[in-house]
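With one protein chain withheld, the remaining protein chains of the complex are depicted in position.
Chain lettering (A, B and C) follows the sequence in which the chains are written, and residue indices restart at 1 in each chain.
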Amino acid sequence: MSETITAAPGIETAAAGVRQMSMQQALNRALDEILAENPKTVIFGEDCGRLGGVFRITDGLQAKHGEDRVFDTPLAESGILGMSVGLAMAGFHPIPEVQFDGFAYPAINQIVCQIARMNYRSRGTLPMPITLRVPSFGGIRAPEHHGESLESLFAHVPGLKVVSPSTPHDAYHLLKYAATRPDPVIFMEPKSRYWQKGPVDLTNALPSTTTHDGDPSNGGSLTGARVAREGRHLTLVAWGAMVARCLQVAELAAEDGIDVEVLDLRWLKPIDAEALATSVGKTRRAVVVHEAPLTSGLGAEVAQLITQSCFATLKAPVERVTGFDVPYPSGDLEDEYIPNIDRILFGIQRVLEYRRG
Amino acid sequence: MSETITAAPGIETAAAGVRQMSMQQALNRALDEILAENPKTVIFGEDCGRLGGVFRITDGLQAKHGEDRVFDTPLAESGILGMSVGLAMAGFHPIPEVQFDGFAYPAINQIVCQIARMNYRSRGTLPMPITLRVPSFGGIRAPEHHGESLESLFAHVPGLKVVSPSTPHDAYHLLKYAATRPDPVIFMEPKSRYWQKGPVDLTNALPSTTTHDGDPSNGGSLTGARVAREGRHLTLVAWGAMVARCLQVAELAAEDGIDVEVLDLRWLKPIDAEALATSVGKTRRAVVVHEAPLTSGLGAEVAQLITQSCFATLKAPVERVTGFDVPYPSGDLEDEYIPNIDRILFGIQRVLEYRRG
Amino acid sequence: MTTKSMLAAVDDDAAPLTHHQLRELYTLMAAVRHLDTSAVAWQRQGIIPGYAPELGQEAAQVGSGYAVDRTRDFVFPTYREMGVARAMGLDMVGYMSTHKATWHGGMYNPLESRFAPIQAVVAGSVLHAVGWAHGQTLAGHAAGEIGVAMTYFGDGASSQGDVHEAMNFAAVMKAPVVFFIQNNGWAISVPTERQVAGGSVAARAAGYGIPSLQVDGNDVVAVFEATRSAFAHCRAGNGPVVIEAMTYRRGPHSTADDPGRYRTLDEERLDAGDDPLERFKQRLLTEGVADEAFFAEAQRLAEAEEEAVREGIAELGPRPGAEMFSMVFQEPTPALQSQATSWREESEHV
Partner (left out) sequence: MTTKSMLAAVDDDAAPLTHHQLRELYTLMAAVRHLDTSAVAWQRQGIIPGYAPELGQEAAQVGSGYAVDRTRDFVFPTYREMGVARAMGLDMVGYMSTHKATWHGGMYNPLESRFAPIQAVVAGSVLHAVGWAHGQTLAGHAAGEIGVAMTYFGDGASSQGDVHEAMNFAAVMKAPVVFFIQNNGWAISVPTERQVAGGSVAARAAGYGIPSLQVDGNDVVAVFEATRSAFAHCRAGNGPVVIEAMTYRRGPHSTADDPGRYRTLDEERLDAGDDPLERFKQRLLTEGVADEAFFAEAQRLAEAEEEAVREGIAELGPRPGAEMFSMVFQEPTPALQSQATSWREESEHV
């Protein structure tokens, strides 16, 4: 789970199976293949069928695989997740969708008390191979409850695994990986990144060429974190849509001679503590960035894991640049809420300028 | 919110209004007085009325204050919390109960999306003076879902305040304080402590005498943390039932010449960061103890707050001694799960023996 | 279609609507229709980022909203109740501001308007209505004087567990609530027949012992009368009522939706039935309640109103970022205040 393969520098060949795809296309393709490969897979949720989902992630899948495999449910999230439990008990591999992050709340009872615990409760006789897709995080000026970040909540729940891709390549491979696991995985899709294109190497989850953002090349094993950019002076830790923003920040910082490493955490449970230790062991400084509110956000866990492993060499306390402890605001104030380039740069500055005492 | 008054040492007189009460009695008395003082207060939940609650916290209140003020609802937690929102909008001060921690999950949607946000959404015109009582944490060998620790989840939700008393005295005063606030408060009652008696000074929330566990004397303002025991070498941070356990540990450590300070956090949101800084600024070492699972538990937040403020003087990374990342187990394994004296002592030892590099 | 038989205190003596009232209803519907179709255009023009049109639901919304007594009742909308808001006399710039992405709940004052903040959680406010209504009972108003809560939700929302809990609570507590369902045939792409088992939300009421009215939701007078009866029933202390107004969502779910993916134009034409506005106009003409000059004037008023609202919306600047922090609590916390300070320093550079 924890090894991190940093890309071999200098090799720059385009792999054979690489295509430009949006994350929406990559996810759609992954689901299509999962349905084809495993007849026990079923996909369902609100508007997943005929409409193909409000984000079109399941577009065309009902037409191709039939109404038994891909179907609409009534509008009830607890129903969707509770039904997933029963389907899993009957040997199916459900890939339910909740339409938006904020609508996972009505299903929390089924997620926490049932999906996460059935394997344990049944002493391993009733595994829950459920991949719950949750279009997540903010940045699209949507209505209330359509821009939530629930990773801290999910990561705290024993029995769940949680992952969030930041690139089309990872979206494709991580979804295929998650949907073939025997344990429940919460799959958090950064909805503001659905339409950005990037290279996807369909044949190789771990390509070896190296470039920047959205490139499959800057590999890492599928089960661990990924070094999205190498650097020497400071590590930015992020996931989901914040990875792209951190890469931008790194470019800007480079102009001032600051060489920033960007670690795309990817797995939010279990967290790749070794990758954190390796990266910050080298850079000795870290800032963790997320959209969720500060208090009890996953940034605290990440910071504490870093402090635990790198205490002796850390040059400054780990900084957190996060959403505020306020309800996710309406579109007009969204840019004030989500960590922006300035705020991340300020965070970097605080770490660099930190002096003991 | 953040000042911490450490008791003046040496003064040991029993205050006039002090009585021995269990936490159950203290809470019951607080509710009785709240009902008498504010005619807009209403108490309701499953079995709160005639039965007086499965823990008897509302015992006798329906008989005394009438069925309009204290009543049973149908068995539906989302219903109870959703109804609270409407009652608050109509000018009432609801004090709903969920029967056990684990049954807050079906109500999370109403808690997170409604109770926590209505004041914000309505731009301050619809305050939510709701105090949600949640019998919390483990330690009573109860059935599944009856021993959960939800503080990390609640603390992460913008718009909520979260408090947990560890003594009868604090239970009485914190509940009276919470129930008169205009904002929603999650009131987490450590159910394994319901029946332990301790002194309650009814007339003075902040008495000035000083002794140990369960004593009102080791004061602190009602809105901040409380120094439950002073010490010089290391700070144990805890809340709820873990405070009493940490005080035991402190006594044992004292036998080895280790002088442990115990900080009862009390408010889990907002956290009294100043009290953490003051205590660990002095002791330079800290262990945070909680029952909830480790990952993304509130201990990470506490550790990070300490690290942030005390980085320069900290002698070792903050340790966390917590429940494991496993579902709360059945009674037979409960003692293996909840941090016990040994595990806390090991945590202390790790901090004391930490050597850089 | 309306069946009032089960209502305990039917307000049958209530006077029939006067010509003035009928014309007022039409004027409201015309204003709502024009504002609604304009809002879709605003979105195309970039004036607002999104909108959920209520095209086709004018009769259901105006007819029910018109029955509210704003001195004592309270309405709990979801996100598509612009017509109810207008019928109740809300500040429409304040209402529309939510679609401008200014503030989630809208910028109107819910207490003064007797109209709760706009609600984006489907079925989210149904239980609030029950709680508010029970509060009226607890407040001890005399029967006949009780304030009534009316909660609006859709056929899709009816599948949520909260709706069941709400109906059961309301019936057990005899709370004065009107559950007003707009069954508009669709929940985004899912048609009612794949959503509402048994075919009718109203039919479920019987299971709780709640009287229900299924009403032609495209007939504004029928909707008004059903709602008035329901209010009378509740106000007299007889407990809740369920109204299911059968109507049709003529437009897309929202400006982001593409109905062509799940229904054809032919189906739309067949299923939508008569346009409620046109139908009411014909009735008023036939019955001699109004003439063409009246309709022209109603249209002129609607256009003037739309212009005013559009200007108001255009003038709405973004709210000060500081409100993100100041609106969270009644009693702000030091921790949040220090976040506000950092935000000011880093984002406003002060």
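Basically, contacts are C-beta pairs under 8 Å (C-beta built on N, C-alpha and C of every residue); 3 or more make two chains touch, one makes a residue touch a chain.
Please read these numbers as outputs of a predicted model, since none were measured by experiment.
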* To do: Taking the whole complex into account, name the chains on display that the unshown chain touches.
  => A, B, C
* Structure fact -> Out of C:147, C:161 or C:276, the sole contact with the unshown chain comes from C:161
* Looking beyond the chains shown, say which of A:102, A:138 or A:159 touches the absent one. => A:159
* Quick one: say which of A:22, A:62 or A:84 touches the chain that got left out. => A:84
* To do: Return the single residue from A:54, A:95, A:273 or A:351 that touches the missing chain.
  => A:273
* Structure fact -> subunit B positions in touch with the non-displayed chain are 46-47, 49-52, 54, 72, 74-76, 78-79, 102-103, 106, 141-146, 294-295, 324-327, 329-334, 336-337, 340, 342-343, 346
* If you put the missing chain back, which residues of subunit A would it touch? -> 1-2, 42, 68, 73-74, 76, 78-79, 81-92, 94, 109-110, 113-114, 118-127, 158-159, 161, 181-183, 270-271, 273
* Just the residue numbers, please: which parts of subunit C touch the chain that's not shown? => 159-165, 167-168, 170-172, 194-199, 203-210
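We take it that only the chains that are shown with their structure count from here on.
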* **Centroid comparison with subunit A (C-alpha atoms), farthest chain** => C
* Provide the C-alpha centroid distance between subunit B and subunit C, rounded to the nearest whole angstrom. => 41
* Centroid spacing, where centroids are CA-atom means, of subunit A and subunit C in whole angstrom -> 37
* Structure fact -> In subunit B, the residues touching two or more other chains are 78, 109, 113, 120-121, 158-159, 270-271
* To do: Send over the residues of subunit C in touch with two or more other chains.
  => 103-105, 121, 161-162, 323, 328, 335-336
